[in-house]
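One protein chain omitted, others in place.
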Amino acid sequence: MSYPAAASDIQVGRADGKSASAFIKGLGLSNIVMGVITAVILFVFVAPFLLVLVVSFGEKIEGASWVWGFDFSNYIRVFVGVDWPNSVTLLYTLKLYYTLAYAVLGSLIAVGFAFPFTYFMTQGSRRSQAMWLVFVLASLSMSEVFVVMGWDILLSNRSGLPALLKAVGVTDWLKETGWLTVLRDWDLASPRNVKFKTSQLATVLTMAYLVWPYAVILLFAPLSRIDRSMIEAARTMGAGSVTVLRTIVFPAVRLPVFGSLLLLFVYLLGTYVTVTYFAEPAHQTLPVSIYESIRGATLNAPFGAAQAVILLITAGIFIGFSLLLARLAERKA
Amino acid sequence: MIKAAFKQGFMVLCAIYVALPIMVVCLSALNGGRSMLFPPEDPTLGRFVDFFVNEPVWLNSLENSVVIALSAATLAILITWPIAYDQWKKDTTFSKVLASLAGLPFALPPIVFGVGLSFLWTFIGGLGNMLTGILSHTALLAALPLVTISIGLQSIDRAHLDAAATMGASEGTILRTIILPQTMSYTLSGFFFVVVLSFHEFIVMFFVSASSYATVTLQIFNSLRNGFTPTMAVGAITFLIVSIIVFSLTARFGDLPRLMGADQARKD
Partner (left out) sequence: MPGLVLAGIKKTYGQVTAVDNIDLTFPKGKLTALLGPSGCGKTTLLRMIAGLEDPSRGTISLDGNDITEKPANRRKFGMVFQSFALFPHMSVAENVAYSLTIAGVDKATRRARAEELLDLVKMAGFEDRRIGQLSGGQRQRVAIARALAQKPDVFLLDEPMSALDAQLREAMQVELRLLQQKLDITTIVVTHDQREAMTMADQIVVMSNGRYEQIGSPSEIYHRPASAFVASFIGKANFLKGKAKDGGVDVSGFLFRPEPAASFLNGSAVQIACRPENVSLSSADEIGPNRLAGTVTFLRDIGPTREVYVETPVGTVICEMPASTETVFSQGETVSAEFPPHALRLFPDTDDVAGAQSRSDTGEGGGSIASNKQDVAA
């Protein structure tokens, strides 16, 4: 017996041994492709960061642009002011402080709300998960500009929340009970009504809003990987929902949650539009002043670059931490 | 029962919180007058006509947005595919370093990358050129297809590659007949992520366009100086619809939960 007869005329021919020339050609092509890509990565992806670093040591020339140089005067100016050591100005240190403070609060609030949301989401079916993900991704992709536009309308004195509060009588009640005075002390009210624009509260809340979808996406992976039978086992041993969360879910996702916090924090360090719209000038952050130095009124590229480097280093440190955490989490798993 | 209601309630509240500002922007587009009021006064669809017909500045910026997004996405795929493939295939130190460098711009604050790019393009004389804008977005967003393609490559069953090899397929043939088709949905997801994020990206484009051209997002920001107008909201609506369509397609044709890192074993 042999193969069915009709097939006998088909020959799957195969050359014996490796075809040397084709092999070398293939190798060469892939090397050329990788070479070109490496060049592009170095030139477009990496060089900009190096340029920022180099320019930050340069020197501004009055009336012209700037020249190359190598001194630390721009960094000294960021931390202790241009007139140091005669006097110390903490203007830019304060901006760095606001940058960090807004980012910390924003990312904490975002994760605080995103955690239960994502936990509930991962308990749903695959289909409902996909639908929520579309929703979250669509809101995640909304530009900061659109988000600020939306909150600006919602918080504006003429047509937003303050108008609503006044219309339903909350404002009058606040006035009678004296709470409006308290809110004024907190910078959240004018003599006539509550006021959210401009305020640090509005800044932080909008920032939290910006990263909330990111928080959901970051938490989705670790939460959806929790073994459901583990939770069910805990249930059968008498653990309630809260106990399950505390004893099973939290320990399992502690590291990724902390890692997500760090990543969101780094993301918020660079917020620009929100701060220019919702924070008053005295409470503004480094990104705003970087823009002012590079493009805006002051035009001092080396000084802007120095601020950018400080922002970069801050971000780098925290990214380093989050990578370390990720590695720890991986080792535990 | 109460617990389920609590869960549902919490999720819906979060959804409302997320949707509220977006809804407000969308509804504002219906304002009849020039000012941005909510709820809208004198509802009309005239702003849509303004955006797409009467005011060429909007249509122009929309065209710029589309050109930049599609070109940047294409370039990003072309750059990241070989990087992801090299890392998956060989897993050398070089390929790992290259992959992390490719993800660098996305991981660090975009304003710093924007500043650096504006220096770079100033030096080589391309600042304000659309091409440099495209390259800038390619670099900023390349991390996304890099991740989706890597996930796609990892999801390939190695037995498929062995099977193809025993049937006479060379490395190149395996790439063409097995790997590329099986990772197509992941590649497309990466492409669409770049398109959508490029549409909405603001700060880097702000620096590298140097006010010589504008995308819709930039145009809106520029117009903000003269106060909000309902016409801008039409731009926001257009982009929102594009985002929802793109992500729904990704969910329909690809495995969105898996792409987001869900455990693949669980399918209910």
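Some points to look at:
In order of appearance the chains are A and B, and numbering begins at 1 in each one.
Note that in this section a residue touches a chain if its C-beta (ideal position, glycine included) is under 8 Å from a C-beta of that chain, and two chains touch if they have at least 3 such contacts.
Since this is a predicted model, take the numbers as computed values, not measurements.
Of the candidate positions B:M130, B:A169, B:A210 or B:I245, contact with the unshown chain belongs to B:A169.
One of B:Q182, B:N222 or B:S248 touches the chain omitted from the figure, and that residue is B:Q182. Taking the whole complex into account, chain B touches the unshown chain at residues 157, 159-160, 162-170, 173, 177-178, 181-182.
Simple rule for what comes next: only the chains that are shown with their structure count from here on.
Note: centroid distance chain A to chain B, computed from Cα atoms, is 15 Å.
On chain B, the positions that touch chain A within their shared complex are 3, 7, 10-11, 14-15, 17-22, 24-25, 28, 36-39, 79, 82-83, 86, 98, 101-102, 104-105, 107-113, 115-120, 123, 135-136, 138-139, 142, 168, 171-172, 196-197, 199-203, 207, 217, 220-221, 224, 228, 232-233, 236, 239-240, 243-244, 247-248, 250-251, 256-257, 260-263, 266-268.
Those residues of chain A lying in contact with chain B across their complex are 12, 14, 26, 30, 33-34, 37-38, 40-42, 44-52, 55, 113, 116-117, 120-123, 125-126, 129-139, 141-147, 149-154, 158-160, 209, 212-213, 217, 220-222, 224-225, 228, 241, 266-267, 269-270, 272-273, 287, 290-291, 294-295, 301, 304-305, 308-309, 311-312, 315-316, 319.
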